[in-house]
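Only one protein chain is missing; all other protein chains are in place.
Let's turn to chain A:
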């Protein structure tokens, strides 16, 4: 049992001092416990857990809060009571020896008693006072003081004395729990609620559809804010737990860390990274669309990352799941063996919804996983109505998110037409919703997967074909052609066709390349011949120029010769 529950006996100034009950969940609802130093009435029908409730109050007081208690029973003998709570691990005998608890069984037998005139209950006062003083008790339980009404005839005296008793207890500054049997139209058979004005808690036990639910409601709590709803509570081997164990607010931390879905191509649809850590994911789809496989792959991936996971199976046994998943290349057994994966399988009809919720709570608290899968939540409908399942899931999601646990639910949608708002009405609660649907065409059924929503991230709006292979799960792009969405063999045909196209195209490209090469060759040879032509022309020009020079020189020489010859004459 969680003992983390509030320990704020010294409440903030201004608010009523409270005495923690140590009962998981109750102290959260009441904001710290029941009023300190005052009487609290706990009423309810037979077998609703009043006595257990009050025993837990004194035992927790003695063991956890250092407040010894007196348990005065008007119904059961001390030994019987002690025997009843042995299964909860409470050793009342030892507590009595340690002076932490004082049990007193008050026996009133109508047939033995003769009333001969005026009397009072001083005997009870002395007895109780002596018990309180002998161990310095801070807590007192009177279970069920109403039995006095059947033992004593004079109602007038009794009522006056009870009023005096409660006042006296207040004066003693002990926190008292008085239990009372539920009456017709009143909270208690003898109207004890008239005397106890500080705090009244009503316990109820209802059976609907052959499944019982225990409910707790705070009818009245003077001077404090308290939850007013009916809270389901459970009695099991750890005692009483009131739900919700978690906070009632929406204040949990968020993170932008991601966890992989275990299917790389699905992660790609989610910005390539996967889901947010601590988010809730709903996978819904019709029968046989591979919801369990998605959940198993998610858990498998988490375990590969050395994260702890719990798989709550409500449909198949663990062995069945392990065997089936092996066929698609997911070996869950290794994770079970290495202690990373835990299976919690139960039939939904085993318990009421609340019991399921509590068993989830307990498993999570015990094992502290980072990833949880519930497969499928739709089966829980068999034990509760839609709204009950929804309220349970709200609380579950709330609880898991507060612990930063990523949860994946699978849900079976019964109708083939996708109804966007059903699915247990949880679609609005979850952070991500993956929908797997059948696409039936060309005489075959294929699975189409799309992400309906994923809060806080860009996600693909594409329908992908979801294929389950021997190597695991994969998502394939579907083909959108003139005939619509192509999946399965139609998609493969399209793929082949495209491949042919690619080969042809390649061939065409090669031909063009060669032509260009040829053209270039031609062009280059042309350039070479032109170049040669130019060089020969240049040579020609050079020759003419040289001849011209030579002629000029020769002529010059000749003229000089002529001149010289004339002078010689």
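Before moving on, here are some points about what is shown:
Methods note: contacts are C-beta pairs under 8 Å (C-beta built on N, C-alpha and C of every residue); 3 or more make two chains touch, one makes a residue touch a chain; residues count from 1.
FYI, contacts and distances are computed from a predicted model.
Set against the options "ABC transporter permease", "PepSY domain-containing protein", "Peptidoglycan D,D-transpeptidase MrdA" or "Circadian clock protein KaiB", the UniProt name belonging to the omitted chain is "Circadian clock protein KaiB".
Within the full complex, the residue among A:152, A:336, A:381 or A:394 touching the omitted chain is A:152. Within the complete assembly, A:122 is the residue of A:80, A:98, A:122 or A:498 that touches the hidden chain. Within the whole complex, the absent chain has one touching residue among A:24, A:95 or A:131, and that is A:131. Against the chain not displayed here, chain A makes contact via residues 104, 106-108, 112-124, 126-127, 129-131, 148, 151-152.
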